[in-house]
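Omission of a single protein chain aside, the complex is shown with its protein chains in their original locations.
Labels for the chains are A, B and C, by order of writing; each one numbers its residues from 1.
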Amino acid sequence: MAAPRPRRSDYVIFRPMQTRWMDNDVYGHMNNVVHYSLFDTSVNAWLIEQGLLDPATSESYGLVVETGCKYYAEMQFPDAVHAGLRIARIGSSSVRFEIGLFRNEEEEAAAEGFFVHVYVDRATHRPVAIEGARRSAFETLLV
Amino acid sequence: MAAPRPRRSDYVIFRPMQTRWMDNDVYGHMNNVVHYSLFDTSVNAWLIEQGLLDPATSESYGLVVETGCKYYAEMQFPDAVHAGLRIARIGSSSVRFEIGLFRNEEEEAAAEGFFVHVYVDRATHRPVAIEGARRSAFETLLV
Amino acid sequence: MAAPRPRRSDYVIFRPMQTRWMDNDVYGHMNNVVHYSLFDTSVNAWLIEQGLLDPATSESYGLVVETGCKYYAEMQFPDAVHAGLRIARIGSSSVRFEIGLFRNEEEEAAAEGFFVHVYVDRATHRPVAIEGARRSAFETLLV
Partner (left out) sequence: MAAPRPRRSDYVIFRPMQTRWMDNDVYGHMNNVVHYSLFDTSVNAWLIEQGLLDPATSESYGLVVETGCKYYAEMQFPDAVHAGLRIARIGSSSVRFEIGLFRNEEEEAAAEGFFVHVYVDRATHRPVAIEGARRSAFETLLV
């Protein structure tokens, strides 16, 4: 945690996200688990908007193989959260999304996390290559 | 279910709400439990915005004693949901909130629910009267 | 709420259920939404165990059309909860499950709820008749 907290300028696109009453735990702040639901939502919403994912029918999709989060500051319902998104690495069949969560209008991230997807065939769960429109779209988020 | 589905004009105020990836269950639609989290969030967000509730410090707050929901049509992530809110009854210490959930721009509710709060003292959990600013605010939603 | 709280003897079968840290909200008790996740889980687990449901392949399944819950007493993580299950009505294509949630070893329910399923065809979402093994199994829970 000696590394500086990320700032908004470290991310490529942003998505406003809402908190829910249930997100607060007994300590009155957003439970550490909820951050991952915001990561999951921001990545998949972007994929769907880009036309890269139809959860019911896509022949291949990203299976999550590793995730992580560093928590710098508390957030709580009814805060608005802004999720910054970038891609740190595009491999042959895997991609590493990185997400910063910003509380309300703050400039420094309250939390930062990552999400590694391996693209697999829906039927066989075997890895498939990231190519074509998927790779091109990923490159727009690459830093 | 012979009763007609509620329409937007049946509610007093509206709140845009987001769905999350996890809200969809294995059938590809928003799980029936999630509706209650949207009810909970829309009621409490309104209470907080009106200055009627500070979850950490309010001397009295609404304890949920009964809830219910009728499901008319499926919703799914990444739909936007609009929650319509009204109050159907204000008792001496209880209040009945009614919520309609509208999918994207639809005019008919995808679901309608209710939420009965009994106001209690934080320390003793004994009912307290709904009066003053709380009652006045509730009356603005009364239909 | 003038009706007496249900007792264990009012239900036919029981399932021990665990609470989770996140179930507690800022008031230190199990959030009202979580009860529905326990209802959902207890009904579907029973259906799966009885061989009546395979979520991925069953040609027909129960679509939830109405749910409700009355809350009599607080529960909280790490309580164990025992879910009592019974069926109150079996229609041509619908069934009403009723669930009592009992805190630890208590005899009176902390909450009671219901769950109305309409059986539909997976592909068309049209109602299908409850018959054969499904009806026979339901009758074992009928009170």
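Please note the rule applied: a contact is a pair of C-beta atoms (placed from the backbone, for glycine too) under 8 Å apart; a residue touches a chain by one contact, two chains touch by 3 or more.
Source: prediction; values computed, not measured.
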Option touching the unshown chain, where A:Ser37, A:Gln50, A:Gln76 or A:Ser93 are the choices: A:Ser37
Missing-partner contacts on chain C, residue numbers: 17-18, 20-22, 24, 28, 37-38, 40-41, 44-45, 48-49, 55-56, 77-78
Chain A, residues in touch with the chain not shown (by the definition above): 1, 26-27, 31-33, 36-37, 40, 55-56, 61, 63-71
Chain not shown, touching residues in chain B: 21-22, 24-26, 28, 31, 33
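Heads up, the rule we're going with is that only the chains that are shown with their structure count from here on.
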Most distant chain from chain C by Cα centroid: A
Proportion of interface numbers common to chain A and chain C (over half same, under half different): same
Where chain A and chain B are represented by their mean Cα positions, the distance between them in whole Å: 29
Gap in Å, rounded to a whole number, between the CA centres of chain C and chain B: 22
Distance from the mean Cα position of chain C to that of chain A, given in whole angstrom: 34
Residues within chain C bordering two or more other chains: 26, 31, 33
